[in-house]
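Please see the structure below; I have some questions.
Selected chains from the complex are presented in situ; the others are not included.
Every chain is named by a letter (A and B) in the order it is written, and numbering of its residues begins at 1.
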């Protein structure tokens, strides 16, 4: 049964292998679902209506696979993708699961670990390129500290820069055409992760050797963990031409990383996000980096995946309704305009009636209430 | 009575007029202290041993002062500073107190408010320059939203950029020689403030017309409100050459802006901060942007101010002790080194013994415990 909220390929909805394949292990409990082989995950994604699948190197190829195993696995996975009309828009590298990364990867104190992390990433780039990915995400989950006694934090920035410069050069030399999308997170699994927010990455990118090749991959949950307004971060990245990818999910602030179904924790924030992406014409993947509750079996995982996409489309529809609402538009218009500043001399000479400017009510309570009523479907 | 922790001018300790002059008003209560006239504040700062005083335009000159009044006030204030051997290293502008800024200043929807905000800032720059300040701080306390319905967040970035470009041009044209230091804050007094973290400002600076003139003014409390690691943010700014100023205070995470006495909420984080500033040779002002508890009279305000400086010097002493501790230094050294990555072909050809690399315990528990014992004064 299809309706207005049925996903279609042009919506560019993608999921990571690790999302629908998440087995529900958490710090206090064991796995609750059997393994989902990658090729079965692709079939499931096709079944629920997704367009793309993303992966870390080891989501597909075990870390100790021989070259021959690796090649067989990749061949069969490409075949599964083709058979199911699923593309691989993005690839990434796992630099956090193996104990070798217990103190970081690119920023580890151990030069051999740093070198191994770069080598592993270069090979993950080979894999991603072979699968057709054009976006390469870097999430430095272990780059951080529990105690700042272990290294000076500016050293970590230098090490990170050296590694990313090397990756860019490799993409150029191999003609992979990757755009790198850096993903920030404030903490977990480290006490504090370096590059805590999307803003921190926007700050480091201009200091890289190939800044044009590098942008960001903001994740809803990662900004919201720190209680930050996600759409503000996305808007800054977009305005700077750096929104190369996006990770959609949901999260209650001030907690462990929850990776909830998109829109399920804070639908109002999700509404403003969808509205922003649609209004500015973002045309990259809508990637859901989330997973089903631990209460679910694989039927529940499908419910989860369908819900992510369905909620996105519901909110997209509401954004269009909001844009078309005459009363709402009038309120925004009346609150001001985008006029540029006057020339400086004119500006300096101007007399402002401060009291009159201050007296004007802005009707934002009314504007927000109308927004809520659009969101709640009663307008 | 002086001891090893007595402040001296070379420590460059400064306070804002608004800090020692804070009257203890809060959202639920009235003022608890009488006004402290600016010239008396300068005398108090000299009495407790500070080196500098900073100010918003309206901390000194009432917003509606006539030019003649303004000139008299400035003249007398300069005289008070000279008499007390207090310098004015930094000036800033108040774009948040007056109701005209109820929806922001540089990013207000109302073009007249934006123009007025820029005009007010230019005049604050005149004032700062006249007082000898070389650093101009911008904190956009009202630049934000309670509802994102009111404007698209990328518009706010554009408006902010236009304003800062205008300020830089003015400093150049008037030969003021200002370096602008942008101060981030995640929320309060707005629901969400644009440019929530120091990282966001590091991201926007390279997009300005005069990026070299603009850096950041990180504030302990503002990063810690969002639960972020402050020294990581400061280190990134320092590494980028952008640490133009710093605001020292303290704060418990996930709360209202507390502006506590430096080091009084989280002494371990304060220790790593002081250690970083001293280790890298930061030579700008150590500015305390804090205020006394509301339980205090002006004797208590002096206790507060003395405590800020004293704790800084205690922690500086501990940092030196940490650097000289042979066991601590050995632990850091054994955890790795700063060697560069091997050349790429060599790196790709290398065989890493992942299990061996992973097996090595890093002794960070021991390192951190020794750090705690230095901090607690038992080592």
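Heads up, the rule we're going with is that a contact is a pair of C-beta atoms (placed from the backbone, for glycine too) under 8 Å apart; a residue touches a chain by one contact, two chains touch by 3 or more.
Quick caveat, the model's predicted, so the values are computed rather than measured.
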Of the identical subunits, 2 are placed here; the whole assembly in this file totals 4
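In this text, only the chains that are shown with their structure count from here on.
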Angle of rotation relating chain A to chain B [CA atoms, steps of 5 degrees]: 180
Averaging over Cα atoms per chain, report the distance between chain A and chain B in Å. 30
Partner chain B, residues of chain A touching it in the complex: 63, 98-100, 102-103, 108-116, 118-119, 122, 145-158, 162-163, 166, 169-170, 186-187, 192, 194-207, 226-229, 231-236, 238-240, 254, 272, 276, 279-280, 328, 332, 335-342, 344, 347-348, 350, 352, 354, 357-360, 362, 364, 367-368, 371
